[in-house]
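Every protein chain of the complex appears in place save one, which is left out.
Chain lettering (A and B) follows the sequence in which the chains are written, and residue indices restart at 1 in each chain.
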Amino acid sequence: MEESAASSDLVRSGDIRATARLISMVEREDPSRLAALKALHAYVGNAHVVGITGPPGAGKSTLTDKIVSRLREQGRRVAVLAVDPSSPFTGGAILGDRIRMQRHATDDGVFIRSLATRGHLGGLSRAVSEASRVLDAAGYDFVIIETVGVGQSEVDIVRIADTVVLVSVPGLGDDIQAIKAGVMEIGDVFCVNKADKDGAERVVREIRSMLETAVLNGATTRFTPLYEARAALTRLDGGRASGGDRAPGAPSAAEGAAHHLAAAVPGHPNLEIPPVVATVAESGQGIHDLVDEILSHEASLVATGFLRSRREENLAWELGRGAAERVLSALEHDGRKESMSDLARAVLDKKIDYYDALETLERALTRS
Amino acid sequence: MNDNDAIKKGLEAYEAGAEKSISKFPERKPAFATGSNSPVKRLYTPLDGAARDYLRDVSFPGEYPYTRGVQNTMYRGRFWTMRQYAGFSTAEESNKRYKFLLAQGTTGLSVAFDLPTQIGYDSDHALSQGEVGKVGVAIDSLADMEILFDGIPLDKVSTSMTINAPASVLLAMYIAVAEKQGVSPDRLEGTIQNDILKEYVARGTYIFPPEPSMRLITDIFAYCSRNVPNWNTISISGYHIREAGSTASQEVAFTIADGIAYVDAAVKAGLDVDAFAPRLSFFFNAHNDLFEEVAKFRAARRVWAKVMKERFGAKSAKSMSLRFHTQTGGSTLTAQQPDNNIVRVAIQALAAVLGGTQSLHTNSKDEALALPTEDSVRIALRTQQIIAYESGATETIDPLAGSYYVESMTDRIQAEAEAYIKTIDDMGGAVKAIERGYVQQEIQDAAYSYQMDIESGERVVVGMNKFQVKEAPPKGLLRVDPIVGEQQSAKLAALRAKRDNARVDAGLAALKKAAEGDDNLMPHILEAVRAYATLGEICDVLRAVFGEYQQKVIL
Partner (left out) sequence: MERKIRVLVAKPGLDGHDRGAKVIARALRDAGMEVIYTGLRQTPEQIVSAAVQEDVDVVAMSILSGAHNHLFPRVMDLLREKGVDDVLVIGGGVIPDDDIPGLKAAGIAGVFTPGTPTTETIEFIKNNLKRGD
């Protein structure tokens, strides 16, 4: 595959057109993309991947625009993948997130790409992770994935991120409920945008109290393993990291880890919750704090070594999903789609039971 | 049996008869609608106005709620101001066009500025490339403004300026030119558009975010009420909202909601409502549906009068009177068979006159193709003169009053507009509704369905989707010489070299300080203008302090 080798070389050299085209191939599941992706594999892993998600109308694009500006001030190269839904009726889409970021269009250090969901969210989360790897290999220091987070499938899209920023806003009422329902657990940094609106403080308080409840109940969250890893380091380090009385000299691993400014849960000095940052993206208020939190989360992940475990976990999840896709596709390619309906009919007719049907499929797989 | 019962019985009999005819000869369409897609009944009768109280809801010309007009003699006293919007290329060229228009019988000037001027960029700014002098005249400094009004005595004309975000700068330039002619500001008459809210939703020449923009506007209100008392400090514009695709009711609703926001801001800034409200003016569109448009103007007057009286407690009749300028609908003109546009413009202009407009611009037939030529501008102006002198429509006041159809449509538009205003109030007012994108969404949806109706043929546009002919390309269109950009840049370079730059710097520094605090900005802008600071320099100072607006795009 000389063409794909050439394409991957161009991507690595930072060629914008080649990068954009490879992402198009990823989007349309062009099989010939695989050679290029394989060739890029060795160069993936340097970018920090940030997911930004939250309900519609939370101001995510404006927030992303301002985060990009801040990271550029610090000399980082940034890529953005902005995801918008396709119309379920026509398959078309208007991708409007770019409007807010268009002032970065002529900055060579910024790459912005709009992606449509194209009907199936499962395929999209694969496309996003592949596109993210392409941009990583192209040398961007940050890859920001911006998407509406309302359900589990959208959550899967940001699942591949190293740092997830969950955005909320006052005045939407119901979205707090959505967050309560479990999306909450996927955040590393919490942002309450449009903080100049009435009710912003209340949203901050509610998020904190939900996080505290989750931690006290020992819920499985995205952030607790990091805090546990850090607490372990702190113990090793003689407790210097968590207090204000830092020892002179080079920062220890625990100190690096402590940069992520978690707040203690009241009455439980050993339990921590992630930061909740108030921002007004429109005016830029709070953006420095938000970016600092993202960077310190990155530093914590690196210092604790937890970055590797998180990526392992993410990859294992992706592999699982990829495997499931392949199994299904193998069964379907084998002309099994019909036999699956046959099996379903047989189960309904009580000729066989559900487990018999599964075993039949399993046998079909091992045969192939 | 009272009258209404008798009419009701008669109507039922009529409808039964009509249905019988229809069963043999169907009507042209299953349902009929106005130009704004509101249902139209087969027949209107006194029953449609049963709830209307003449004295309360219609009343007399010059009396609350001003449904029939804002003056008690209307066109029997004097005709509307025939004001043709014009301006292109350089100040020299536009000055010639103004003198031509005055010689043709125009009674007021209306200045069109080019886009760089409207967005506060000098002609030599990178973003100005290709735009200088294109849609209006390029004004970079007081020097250009002096040329623009050379030989035109400012105490003898009234001048309307279509300028919004940098309205204070252009007004200051106008005042400074008047000073040089020896005309004191209290003798100046005219209008600045100064309506930023509709720029955010429909027209796009915004610069600053809403909050500082509202401050600039209230600063003008306060300054003019003391120093330029005969100046219309704002022209709250539905014109562009309609051009962006809204319906007639939305045009009234969103314009008046914007008006409420300006009055609110001024009252919050400590101004007495009756001190500034008499100088508020409006600007509406006139489309092809003659009766609906007349009803729209009548409804707008009634809605505004109620708002000013009931919401703001205005006492002065002038505060409650909605005075408006009308322009015929640019978006109704077709590039195909452009002569047909003359007829459209005539109908639209008649609607404005029957609706009681205070001034009128009639579009030229070639405006869907390019800037109008002198010939087509003359026809447009003649259209107004024919209506004024020959049609008879001006001999009595509000001649369509009492039409069952027009009165009932006036009521409907009022009700629809008030419902929108209520929704916008619930969102916290026009500024909030615009920030949320609500107004934009409503307009956008109406625009899209209008377009789809044309494409499906449900809505006929003569010459465009029906009765087409093969046409040769039109000849003799007006073109702006691309050299204008270079000429303006050269003028700017010369100006910067010869003016007193220390005075410019001092003026700009004082303006910056005032912008950071809460002084009225008008005197500082006027001082900078007198020193020949350029429009771009002044706006850059304000951009640095206020920031720039980011468009809220709704699709």
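The rule is short, and it goes like this: a contact is a pair of C-beta atoms (placed from the backbone, for glycine too) under 8 Å apart; a residue touches a chain by one contact, two chains touch by 3 or more.
None of the values given here were measured: they were computed from a predicted structure.
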Chains shown that the absent chain touches, full complex: A, B
The one residue from B:V40, B:I347 or B:A370 touching the chain left out of view is B:A370
Based on the whole complex, identify which of B:A415, B:A494 or B:L555 touches the chain you can't see. B:L555
Pick from B:R68, B:R83, B:R203 or B:R344: which residue touches the chain that isn't shown? B:R203
Touching the absent chain when the full complex is considered, from B:P26, B:G77, B:G151 or B:P473: B:P473
Which of these, A:A35, A:L95, A:L271 or A:L331, touches the one chain of the complex that we don't see? A:L95
Name, in rising order, the residues on chain A that touch the hidden chain in the full complex. 16-17, 20-21, 23-24, 27-30, 86-87, 90-96, 98-99, 102-103, 105-106, 111-114, 116, 118
Where chain B meets the left-out chain, the residues are 115-116, 118-119, 121, 126-131, 134-135, 199, 202-206, 243-245, 331, 333-336, 368-371, 444, 447-448, 451, 454-455, 461, 464-465, 473-474, 477, 479-480, 482, 551, 553, 555
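Operating definition for what follows: only the chains that are shown with their structure count from here on.
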Centroid distance [mean C-alpha coordinates] between chain B and chain A, Å: 48
The answer for chain A against chain B in the complex is residues 62, 94, 96, 99-100, 282-283
Note: in the complex, chain B contacts chain A through residues 209, 547, 550-551, 553, 555
